[in-house]
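Let me give you the structure first, and then I'll get to my questions.
For this view, one protein chain was removed and the others were kept in their places.
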Amino acid sequence: MTSRYALRFAALGYLAALLVVPVGLVVYRAFQDGVAEFIAAITTPEALHALWLTILIALIAVPANTVFGIFCALAIVRRKFPGHGLVNSIVDLPLALSPVVVGLALILVYGRQGWWGGWLIDNGFQVIFALPGMVLATIFVSLPFVVREVVPVLREIGDEQEEASATLGASSWQTFWRVTLPAIRWGVAYGVVLTTARALGEFGAVSVVSGRIAGRTETMTLHVEERFQAFEVQDAYAASVVLALLAVATLLAMTLLRKDEA
Amino acid sequence: MRFLILAALALTLVGCGGVSEAGSGGDKLTLVAYSTPREAYAQLTKDFAKTDAGEGVSFDESYGGSGEQSRAVEQGLPADVVAFSLAPDVDRLVESGQVAETWADDAHKGMVTSSVVVFAVRKGNPKGIKTWDDLVKDGVEVIEPNPFTSGGARWNVMAAYGAQKKLGKSHEESVEYLRELFKHVSVQDKSARESLQTFTGGKGDVLLAYENEAILAQEKGEDLDYVVPDQTILIENPVAVTKDAPDQAASFLDYIRAEEAQRVFGKAGYRPVNEALADEFQFPMPSGLFTIADVGGWDKVQKTFFDREDGIMAGIQREVGGALE
Partner (left out) sequence: MSSVAQPVAKPLRRRRPDATLSLGVTTGYLSVIVLIPLAALVLRSLEGGVGAFWDAVTEPQAVAALKLTFAVSFGVVLINAVFGTVIAWVLVRDSFRGKSIVNALIDLPFALPTIVAGLTLLALYGPRSPIGVNVAYSTAALIVALLFVTLPFVVRTVQPVLLELDRDMEEAAQSLGATSIQTFRRVVFPNLFPAILSGTALGFARSLGEFGAVVLISGNQPFKTEVASVYIFGQIESDNVTGAAAVSVVLLVASLGVLLAIGGVRRWATRHDL
């Protein structure tokens, strides 16, 4: 069965060259000067603030997209309204859209010369180059995941249980809470994990709308870029390792969820 | 339900965050600057807080490509003090009504530091690059940022052009030189700082850079030398306050033009504009030094060279790209 080994070698070799070795190299380089140096690099005020800001943005974006995702999935699967295919594609759009385009679009609405931006700024609401703009950008790019995970689950389970519950006299809220939600919980869980990963790792769109004010509007990803550009490559690697660890935590969560579900 | 609680918690956190930013018991000024003087301003903002005029003042700082930052302020990036690579980036904010027209009406014409365009080369200068002609020799790879996003790139282009005029060439011949030069440019980064990264990362034989960038890189342990060509342009970096800025912003401007701060700039590799320090730092004075005024002034140059459609550089970018396909 040499073809089996050949295939295995091809697959693993490709993955090693493209994924494993590059990431491993960065981890190695981050710790090259010792663990103390690594800790020092990621506990500077800027780094800590960047981490806090990244988590804060995720704490807003993820619940928002989760609530939306469940409603949207329900609308798409259960209420076959005209144009639901288009809605499906619009929801998928953030997956495919360039982050630079996302940033530009947001500036065209909320920037000083944008549709609402002038009025907002004059009334004291800074959207672009402040937290709200970064949250909007992050919500945009991490929008699809809960929907995409919940839709197939909803399709699969069908609505018999819900109809039964309604027949038995439950209100629509009760039906949703006691019947629908538990049935889709795995889809929601996967969706939340993916949304979180995406929100934590956003770079392109946020970099266009953030203004990169060190200690104020720099997320962890922007911090990595900033450190790289300040010739503090070790710091950049260290911050990258933190982000990579968050990514690995996401992968772990996905794997554990898959095991639990099965 | 849990999500709603989480969301409510998150919003409360945001509220707290917003409040703590505003009333932290001191004045907060925002400095928006181009990419290279980060290290200098980090020091100066701290020093300023120790003076009487600057007591209790703290800074939020943002750095990036000069054009990028200028546009950002135009789009609403909060700024009290702006420090850019070249005057047109301040003029953009005059047009948008954010900076007073009279920003350059002071003893230093609105400038805070100077520098010159130099050639950064590998340690030991293995290819022996000393003059502008050396840049267009066969096999020489030049690193230079994109003139349409980087202020530093525009200084480089005008340095190259002006140097040719200084050597006695006509306008057409000088433009021809620019064409030749850009055939040798292999990478165009967004900003001056990024092109320095590219060069120190091992790409190219020579980098066109600010003198202070080359000095900074050497201080950070990078293996490079730099050559100050005989003909080069005097880079003048402007600084201004925005119209709505608190008074401390203007005080900061005075501070950074005073001796103490100018000394900090000098140590960081910038040429001070304060005449009192003229002899303190031994910056080389090229025999063929010229200014932007000598090549027509920024207003004329922006139109002639850097207009996105009809500018000379736009044409060169198109030709050079086409020729290499």
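Letters A and B mark the chains as written, and numbering starts fresh at 1 in each.
As a working rule, contacts are C-beta pairs under 8 Å (C-beta built on N, C-alpha and C of every residue); 3 or more make two chains touch, one makes a residue touch a chain.
Please read all numbers here as calculations on a predicted model, not as lab measurements.
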| item | value |
| --- | --- |
| Chains shown that the absent chain touches, full complex | A, B |
| Contact with the hidden chain (one of A:A40, A:I157, A:A183 or A:A244) | A:A244 |
| Listed residues B:P37, B:G67, B:P238 or B:G266, member touching the removed chain | B:G67 |
| Per the touch definition above, residue among A:L59, A:V102 or A:I213 touching the missing chain | A:V102 |
| Positions on chain A contacted by the hidden chain, ascending | 3-4, 7-8, 10-12, 14-15, 18-23, 25-26, 29, 67-68, 71-72, 74-76, 78-79, 81, 85, 87-102, 104-106, 108-109, 114-115, 136, 139-140, 143, 163, 166-167, 169, 171-173, 175-176, 194, 197-198, 200-204, 207-208, 220-221, 224-225, 228, 236-237, 240, 243-244, 246-248, 250-252, 254-255 |
| Those residues of chain B which, in the complete complex, touch the missing chain | 65, 67-68, 71, 146, 148-149, 185-190, 198, 201-203, 308, 317-318, 320-322, 324-325 |
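The rule is simple: only the chains that are shown with their structure count from here on.
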| item | value |
| --- | --- |
| Residue ranges of chain A in contact with chain B within the complex | 56, 59-60, 63-64, 66-67, 107, 111-113, 117, 121, 126, 128-131, 211-217, 226, 228-231 |
| Residue ranges of chain B touching chain A (in the complex, touch as defined) | 3-4, 6-7, 9-11, 13-14, 17-18, 21, 30, 32, 35, 38-39, 60-64, 72, 74-78, 96, 193-194, 197, 200, 217, 220, 222 |
